[in-house]
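Every protein chain of the complex appears in place save one, which is left out.
Right after this comes chain A.
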Amino acid sequence: MTDNLYLPKIGRIVGIDEETQGARAIKTFKVEFPNDDGFEHDCGQCAMLSMFGKGESMISIASSPLVKEYKQFSIMKMGRVTSAFHAAKIGDFIGIRGPYGNQFPLNDWKGRDLVFIGGGVGLAPIWPVIQTAVARRGDFGKITVFYGARTSSDIMYEADFEKLKASAEVQLSVDAPEEGWPGYTGFVPANLMDKAPSPDNAIAITCGPPIMIKFVIQNLQALGFADEQIYTTIENKMKCGVGKCGRCNVGKDYVCVKGPVYSWAELKSLPQEY
């Protein structure tokens, strides 16, 4: 008998961080596998998380593949399942199956500069890439991380950003002026233009709200980045995660299997159905 792909493993929440407040609050959950049946994952992959009685949601694995003891997920409160996560406490059990999807081709990027551009909860899918790149610091050239949040209290992984400054250039921004804010004030695409990273031998990786991605990509192109140098992830409604329930397709690709990571060159060749 093959594995029952729809049967989740049991996970236990061992840590909860409140990242942002408000109607669409974000919390980060650390999840362990109490039955020691955890799985390995690659940067960019996702997992189907369950709250039994509520259902399942596809969530990016936000911890680095190098971290084996737990997996981390940053979840925005949206509907049934994600709200159940926001109501959860440390010690609660969840369901987890995966990993699903493709990965960022980090190994193809050896020796190149990496420019990460994230906004809001869109930091989650690229966070493992940043962590892995930093852990393999010698493999890459300059590493720059742009990240923008609405206000300074909405900045995700705040403590980790401090550590990151030792190995990468960090460019934070907030949308509106704030007393004593040391970083950039304005939207992420504008901050990107302001710092104007060089496209020479560089790869840009961006993830965030669709409107942000749109302008980031326009600006990257203006800076001279070619379509093959730009990577992003896309999101479509998902149920199975395994290319069978038929809903997450963009043209001939099921995003749950062939995505969510695409170069802009690849994405341009697909119909705009996301």
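Structure notes:
Keep in mind that, in the parts below, a contact is a pair of C-beta atoms (placed from the backbone, for glycine too) under 8 Å apart; a residue touches a chain by one contact, two chains touch by 3 or more; residues count from 1.
Basically, contacts and distances are computed from a predicted model.
The listed options are "protein-glutamate methylesterase", "Sulfite reductase", "Acyl-CoA dehydrogenase family protein" or "ABC transporter ATP-binding protein", and the UniProt record of the chain not shown names that protein "Sulfite reductase".
Note that of A:G38, A:G55 or A:G141, the residue touching the chain absent from this view is A:G55. Residue-level contact of chain A with the missing chain is found at 1-8, 10, 50, 52-56, 78-79, 82, 93, 95, 210, 235-237, 239-240, 242-252, 257, 271, 273-274.
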